[in-house]
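Okay, handing you the structure first.
Complex shown without one protein chain; remaining protein chains in place.
This part shows chain A:
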Amino acid sequence: MSDGQLVGIVLVSHSAEVAASVAELAKGLAGGGPAVPVAPAGGTEGGGLGTSSELIAAAAASVDRGAGVAVLTDLGSAVLTVKALLAEGDELPEGTHLVDAPFVEGAVAAVVTASTGADLAAVEAAATEAYTYRKV
């Protein structure tokens, strides 16, 4: 299905800065492989804290290469808005999945995995597995 295309990653946070910074962090840690399409969708359109369905839809469209789009979110309305958009049917590219993952660790895992050319299921599994990484 991917035809050599990379899975796209969308990072949705209540804060524009958090989303953009986590995107930079994940891309930085992915190293020198092929550039994974990663787009932040943070905050409201007015620049405040919150969630914007427009920013999410635009970010998803911008990273869609036909191999699927993995969406990672922080909490609350970010999760609910993505779920509502997915239920809507035509708001997000085909093959867009909300990934159940910790935001920072999951984003790094997703971007690194996507940079290997892995498919959406593998990207999703890697991001979700980040939950099992214990720190103490």
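Odds and ends about this structure:
In this section, a contact is a pair of C-beta atoms (placed from the backbone, for glycine too) under 8 Å apart; a residue touches a chain by one contact, two chains touch by 3 or more; residues count from 1.
Assume contacts and distances are computed from a predicted model.
Not shown: a single chain whose UniProt protein name, out of "Spermidine/putrescine transport system permease protein", "Pyruvate dehydrogenase E1 component subunit alpha", "Dihydroxyacetone kinase subunit L" or "DNA-binding protein", is "Dihydroxyacetone kinase subunit L". Among A:Ala35, A:Leu80 or A:Ala121, only A:Leu80 touches the chain left out of the display.
Screening A:Thr51, A:Thr96 or A:Ser115 against the full complex identifies A:Thr51 as the residue touching the chain left out. The chain not displayed touches chain A at residues 44, 48-54, 76-77, 80-81, 83-85, 87-88.
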